[in-house]
Each structure stands twice: as C-alpha cells, then as structure tokens.
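Excluded from the complex is one protein chain; the other protein chains are retained at their positions.
Now for chain A:
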Amino acid sequence: MKKTNIDFEKELNKLNVRGIEINYYFICKTKLFLFMNNMGLEKNHENVELGKLLHETSYRSNKDKEVIINKIAIDFIKKNKKEDFIEIHEVKKSDKMELADYYQILYYIYYLKKLGIESKGVINYPNQNKKKEITLNDENIKNLIPVIQEIEKIRNSNLIIPPKKKKYCKKCAYYEFCFS
C-alpha cells in the first residue's frame, strides 16, 4: 500500500484538473475562469487526502455517499464484484448539460485509470428515469486530452474570459455577478 501511494501522488501531480472544471469548460468559460480564480459563489468541495479515501471508499461499496479523490468528487460508486471493476455514478437533474456531464464522468474514468483502477461510468437522471453508460475508449480519450490541456492553459495564463449571455445564465449562480 505504501509504495502505491507514492505512485498515485506522482500521477496526480500530472492531472491537476478537477471534475467540475471539465464540466464548466463545456458550460461556460467565464464560470470556469471565476471558479479557477477562487472567485466562486458556490461552496467548494474540500480536498481530502487521497490514500485514506481510496482505502475507505473503494471497498465500502454502494454507499450513497460522495467519494472525493483528491481532485475529483464522485457522487457515489458501486463495485461490480463479478467483473471486478467499479461503477462510478453521477446524478444529474436533467440532461440539459449532457455534453458537460459526459466529459466530466469520462474524465473520472480516465483519472481512475491513471491510478490503475478500471471503471465504468453511469449518469443517472432520476427525474427522467434515464441512465447513460460511459466507457473509455481510444477515441474519446483523444477528445478528452485537448480539453484537459486547454483547461490547464486557462489556469496558467492571465486570460480573462468576460461573460456572454446564454440561455441558462439566468439560472447560474454567477448571474448577478456577470450581468450587474
């Protein structure tokens, strides 16, 4: 366990992007910019120590509890005992932000893979009685990588991304900030 922990940390240093940042990247770059600069108007997740969490959570399957692994926060996970992989679950109110949600969970799968954990993703839409399954493949990895790079670029530059009005701005927590 000790040795693996060190490897995890090495890997994680390379993946500095948070799941929510992937999501915001697709929804609104201003939101991403504000969030990245700690100018958030929503409460953020606390990062919890990786080793402890992996240990505690990976084996305590099927608890309706958020799982936080360093940069990512998964709504809940299930362990598929037969085939020995874990299912990561996200619960979304609606499929309005489908692309953003898809990439977010894809990133989680990718992230876990980098840690040596095989997983599949499921987005649950309880309101619509709908589920969507996501697996990682060469093609979607190819699409995901530039997103991660782009986000890193935004983080490291002093680029300012001014707000532009979109359909869903009115429901956004930043609406008053952006358009006052």
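The working rule: contacts are C-beta pairs under 8 Å (C-beta built on N, C-alpha and C of every residue); 3 or more make two chains touch, one makes a residue touch a chain; residues count from 1.
FYI, contacts and distances are computed from a predicted model.
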Next item on the list: Just go with whichever of "Pyruvate ferredoxin oxidoreductase", "CRISPR-associated endonuclease Cas1", "Glutamyl-tRNA(Gln) amidotransferase subunit A" or "succinate dehydrogenase" UniProt uses as the name of the absent chain.
Entry: "CRISPR-associated endonuclease Cas1"
Checklist line | Omitted-chain contact residue, chosen from A:Met39, A:Leu99 or A:Ala173 | finding: A:Met39
Margin query: Which parts of chain A face the unshown chain closely enough to count as touching?
Written below: 37-39, 160, 162-163, 170, 175-177, 179-180
